[in-house]
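Following this message is one structure expressed as structure tokens.
Left out: one protein chain. Kept in place: all the others.
Residue numbering begins at 1 within each chain, and the chains themselves are lettered A and B in the order written.
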Amino acid sequence: MSDEKEKELNRQEQAEAQPGEQEAEPKGEAPAAEPAAEAQPAEAAPSEPAAAAPAAEPTAKVSAAAPSEPAAAVDPEREAKLKAAAEARAARAAAKAAAESAENAEAAAVDPEREAKLKAAAEARAARAAAKAAAEGGDGGSGEAAAVDPEKEAKVKAAAEARAARAAAKAAAEGDAAPAEPKQPSPKQPQLDEAVALIRAQVGDDAIEEAYINELNGHLPTLVLKAERLLACAELLKTQESQDYSYLRNLSGVDYETHLETVYHLVSLKSGSDLALKVKADRENPQIPSVVSVWHTANWNEREVYDLLGIHFPGHPDLRRIMMPDDWVGYPLRKDYEPLDPEV
Amino acid sequence: MIRTEELLLNVGPQHPSTHGVFRIIVKLDGEVITEATPVMGYLHRGTEKLAENLNYTQIIPYTDRMDYVSAMTTNYVLCHAVETMMGLEVPERAEYMRLIVMELQRVASHLVWWGTYLLDIGAMSPFLFAFRDREIIINLFNELCGARLTYNYMRVGGVKWDAPPGWIEKVRDFIPYMEGKLDEYHRLVSGNEIFLARIKGIGKYDAQTAIDYGLSGANLRSTGVDWDLRKAKPYSLYSRFEFDVPLGKNGDCYDRYLIRLEEIRQSLRILKQAVEQFPSSGDVMGKVPRVIRPPAGELYVGIESPRGEIGCHIVSKGKAEPYRLKFRRPSFVNLQILPKLLVGETMTNLITILGGIDIVVGEVDC
């Protein structure tokens, strides 16, 4: 559904549901209902004249809404309530416009401690990355990562700060001092540390860009590796007795608009422990070494990632298209893919 | 001397034994295969790309159509992934319904496999027997959720429909019937000398190769590796039930055949326990927000479908639609071993080996 159509439908719904609050509703409600925070400033302008169209519908209540404005003097507390509601909505919309992932605001109202946990997790992640950057300052490992991806770090930090500010404001408003307890160390943290130490010892200090715990996924230890070191790390993780990640469960490619990435999910059949690896690649010339020599199962998975996302895997025995016809031009799963024939 | 040439033969895409639109380009020397190249993508419908514009409830009908023979497990993996991301709790009765339905689906899927496998090999009556019994399961699903193949049954937070009155009793009556039929199938086929001559020792590989190629399901367990996600990484309520995981020794097609039939028996065992433990009342849908928005982050879960490990990798940016949704399809990954297994085999064994891997092309192509 296109955004404009959805907004039109939203407005029609509002026109049906609350015809009495016609004036305040379309301006405040429409941005709150529309999940894309980026589209707000653009959509606010066309929503204004369009709001006049449903308002012009010949229903008795709506025409009563216009005389309700002067009649608001008769009903002062209703007018005050409407204004307060519009202000609250505007404040929320402003807070949303300030942060990237705005949807947590509504979900947070549902579950405050979950919001606090997520915020704490993001902060801990940022803190850990910052601590690691500080610790390996001379290595140039994370320094390179920071240089490679400065806007991402800044965005993550800004989002974390905005979230922290919002949570602090909420705690102040609610009046209860949400105890800023130190975040419980994850049960998988030792496993992550062991893997990090092993890789750093055997492969090199600069192999790991970032290492964190993915709480959502059952505390999955996740390592972000550098592309050049991927093969060495993979072989190490497979052959080392203590790690024994001989089974590659899944290999997927993701297109973040700033870069491309492949994710590897590994599991050890004997101990049942999991590990995830991520490797980034830039969009102009994405090259990630192929792990087919380590895990044969990566063969077709990498072909699929090449076919749909365009990442090249040097070292792959037979890199050609697998799903699309062999002479297809373009990489369909990319976010900026334009199909030649949109109707098909 | 006779002059021989290498023959290039196209098996498929329209072929009764390739289990869908699937093509293998085979280089033959006489009747012996020297090289085989699978070509797929004839059924690629772009589910992963479409999913980027749909919210999670709307993606569920699309998951039905990926592995159409085992739609309930595919439904479940998506719902389970979203529920794990959001930390939602599913009511107990809903979990029991899901488990019963998934185990019934496992029986149905293995029946389809058995019938079509034997049809490929040349026996025609097992196909009819298998589909006659599968019809009972399909009719049960029809009464439950209104469709015979593409159920659209599970929702994030529970299931859509509760069991209609009398349904659980019908499941309970089906279990001894199917156990009797299973013994009959063993009498019909498993001792048949012609069948054994065609199956034993075909398509062998060892445990190390299986792990390296990322095989899952019966393909992995036929080599003796004890890895069943229902036991290794329990999900849903599987930890409450007693069941065995059949393992093979030789890693050939015969072991896979026996394992799958034994899995039917174990599924019936789970069903018997589940029907007894079924809670007499309860909600079938948990407390779910009106719009389903997982928090930003990513997640991978894998469950045991009749074919192997089906996994769902979601990258979410906190919106109602996923940012990237990738399905790890077992048929896709299991099929990679086919070119390796086919070298040196005859053409007849190609069909046997391909059928033994148990693929569904809708899943291979996604």
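The working rule: contacts are C-beta pairs under 8 Å (C-beta built on N, C-alpha and C of every residue); 3 or more make two chains touch, one makes a residue touch a chain.
Please note the rule applied: contacts and distances are computed from a predicted model.
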Which of "ABC transporter permease", "Ubiquinol-cytochrome c reductase iron-sulfur subunit", "Sn-glycerol-3-phosphate import ATP-binding protein UgpC" or "NADH-quinone oxidoreductase subunit NuoI" matches, in UniProt, the chain that is not displayed:
"NADH-quinone oxidoreductase subunit NuoI"
Residue touching the undisplayed chain, where the options are B:F22, B:Y62 or B:F241
B:Y62
Check the options B:I24, B:L144, B:I270 or B:I292 and report the residue that touches the missing chain.
B:L144
Among B:E35, B:E52 or B:D162, choose the residue that contacts the chain missing from this document, as touch is defined above.
B:D162
Using the document's contact rule, name the residues of subunit B that touch the chain not shown here.
54, 57-59, 61-62, 65, 91, 125, 129, 132, 135, 139, 142-147, 150, 152, 158-162, 164, 184, 187-196, 282-285
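Quick note on the criterion: only the chains that are shown with their structure count from here on.
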How many angstrom lie between the centres of subunit A and subunit B, each centre taken as the mean Cα position?
31
Show me the residue ranges of subunit A that touch subunit B in the complex, using the header's touch definition.
1, 35-36, 101-104, 107, 110, 114, 118, 214-218, 220, 246-250, 252, 254-255, 263, 265, 269, 272, 276, 295-297, 299-301, 304, 308, 321-325, 332-333
In their shared complex, at which residues does subunit B touch subunit A?
40-41, 44, 46, 48-49, 53, 84-85, 87, 211-215, 225, 227, 232-233, 289, 293, 295-302, 309, 311, 313, 315, 317-320, 323-324, 326, 328, 332-333, 335-336, 365-366
